[in-house]
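What follows is a single structure, and I will ask about it in a moment.
Heads up, one of the protein chains got dropped from this complex, but the rest are sitting where they should.
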Amino acid sequence: MALFQAQSDAQLALMDAAARLQGRSLWQDALERFKSNKAAMGGVIVLCLIGFMSVVGPMMSPYRLEDLSWEAISIAPTMDNSHWLGTDDTGRDMWVLTWMGARVSLTIGIMTTIIALLIGVAYGATAGYVGGRTDNFMMRFVDVLYALPLLFFIIILVTVFGRNIYLVFVAIGCVEWLTMARIVRGQTLSIKRKEYIEAALASGVKTGTVIRRHVIPNVIGPVIVYVTLLVPTNILVESYLSFLGLGVQEPLTSWGVLISRGANSLETAPWLLIIPAICLAITMFCFNFIGDGLRDALDPKDR
Amino acid sequence: MDTVLELEHLTVRFDTKAGNVSAVTDLNLTIQRGECIGIVGESGSGKSQTFLASLGLLAGNGKTMGRALFRGQDLLKMNRDELDKLRGDRVTMIFQDSGTSLTPHMRIGEQLMEVLVAHKGHAPDVARKRVLEVMESMRIPDIEKRLTQYPHEFSGGMRQRVMIAMALVCQPDLLIADEPTTALDVTVQAQILNLFRALKAHTKSSIVLITHDLGVVAGLCDRVVVMYGGRMVEEAPVADIFASPKHPYTQGLLRCMPRLDQLLDTDLEAIPGQPPNLQKLPKGCAFAERCTQAIERCHTERPILRQLSPTRRAACHLLDAA
Partner (left out) sequence: MLSFALKRLAIAVPTLFFVVSLSFFLMHLAPGGPFDAEANLEPQVIKNLKAAYDLDKPLIEQYVRYLGKALQGDFGPSIIYQDRSVAQLIATGLPVSLRIGLSAILMAAMIGISMGIYSALHQNSRSDYVVMGVAMTGIAVPSFVLAPLMTLLFGVVLKLLPIATLEPSGGLARAVPALGPYVPYILPVIALAIPQVAIIARLTRGAMIEVLRQNYIRTARAKGLPEKRVVWRHALQAGMLPVVSYLGPAIAGIVTGAVVVESIFQLPGMGRFFIQGAINRDYPLVLGIVIIFAAAVIVMNLIVDMLYGLLDPRVKVDN
């Protein structure tokens, strides 16, 4: 539906007016649009299911994570002996491993995103709000970091300070905030220049109210979209580290660890790679669908 | 006389997620050779869509019905190649926002010359000569250097001159100007209107001037068509429109114009209410809700466009009563 800008302006203005008459807010509209997006809603449902299984899944199996069994090494997925997804090369149950891995992968994805969110919002809002030279310098610094293969720093950090899971959180979070900072800064800048902010301030509305009523609602849209895209990115980064043997350490497991182990026994037990890889891919799909859906819902002119 | 463009029952509709939008409904209009015709109406009245549709430039979700005969050939039945032979050469169009209507990463010279290359098959040096000639007539200073510059290095008025030059290099039979002065300063507006006046005097091209400003029409056009809610509501020679507007909407538009003979302290009038919702056009006259003279019948029955005299048409029930 490629509407030419000039042509559609009039129509949009009319529809806007109509929407306003019906008393619908921007957010309700966005919610409606999001709900009507089948891919995005499917993503939400599947993701909730994966989240639920990461909590409940391991308890459904008669086996536990640390149960090694030398009689049941590398069994293919079967219904016979409750090894629903088979076993790995030490006889551990893949069903349990997969959902335990989901638990760690999702936690890492969310935790690192929160860290990145905090740093990025603080940094970007400061740069955008203070403006001038400070802004210029701060954003140049971001530009500089942007150009670097930052994963190397994570690798250096992890190898130097030891391979524990909390360090992985912090290292990934400390590296993945750059885009967030850029988005927040850009939004802050553009909102600062908007006439309605000046009008509100000039007519005596308190700064706090202006920030709550005008600034936050306008910054939050793009940030939400980016957050839903950052979670899968960070899950991938963790998998990447785990694949190299630098991320989560045994006995804890993550999808990255499982994929790494699965890759080594691909010829003899392909399900060890395929099951966690499919889980990872589905999660990536879900987050990306949700992210796309949110973007379309919050920025209707893009459709 | 020699007819250049003839629109028959032209209807334009957009399919949107929120439903169908009728931009233009059953429009009949004839444009003669050498004539300058003004199309007047507010945003959403369908005045631009009419001509975008005729040239096959509608957005992807737009549908056009009826016929648009350019010298007897139906433009709406043409495929892309046939259409490309005419548009840019025989029929050209100028757009309102010159800032976004020129390709930002191409030099002005190339954007002008490519028209001649595409339509006349000119060699670059021949095309260049013709382009310089037209730019000269557009009173653009320092032309040689200007050709090598990019659009962002031009002022708004200069860009609009380039747009006009682009529309004239092939000496078209019909030039459609969609709000050519709206985005410009008043002084620059006057310069551009003067260009149009000179153009009208010196070429045989027919001109369609789309505008929301009756003042622009006054000094330039021979005939005026007023559109409202996607339909033609009045058509008349330019002098008659100002002397005796028949449709209440036209009357309202005229009252909105500042006049020199008016006392300074009298307020300008505005037409009350909002433009109609094109998704849900009323059963009766689209203007009835805002019309101060509306009668019962206006809300229930749509007035048809009737011939009032050999040169005048209008669609209003009040004219029946009179």
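Labels A and B are assigned to the chains in the order they are written; within every chain, residues are numbered from 1.
Just so it is clear, a residue touches a chain if its C-beta (ideal position, glycine included) is under 8 Å from a C-beta of that chain, and two chains touch if they have at least 3 such contacts.
For clarity, every value in this text was computed on a predicted model and none was experimentally measured.
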Identified contact with the non-displayed chain, of B:65, B:118 or B:143: B:118
Which residue of A:27, A:52 or A:146 touches the chain not shown here: A:146
Which residue of A:201, A:252 or A:277 touches the chain not shown here: A:277
Chain B residues touching the omitted chain (full complex): 55-57, 59, 80, 83-89, 92-93, 95, 97, 100-106, 114-115, 118-119, 150, 152-153, 163, 166
Residues of chain A in contact with the chain not shown: 1-6, 140, 143-144, 146-153, 155-157, 159-161, 236, 239-240, 243-246, 259-260, 262-263, 266-267, 270, 273, 277, 280-282, 284-285, 288
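Going forward, only the chains that are shown with their structure count from here on.
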Chain A-chain B separation of Cα centroids, rounded to whole Å: 50
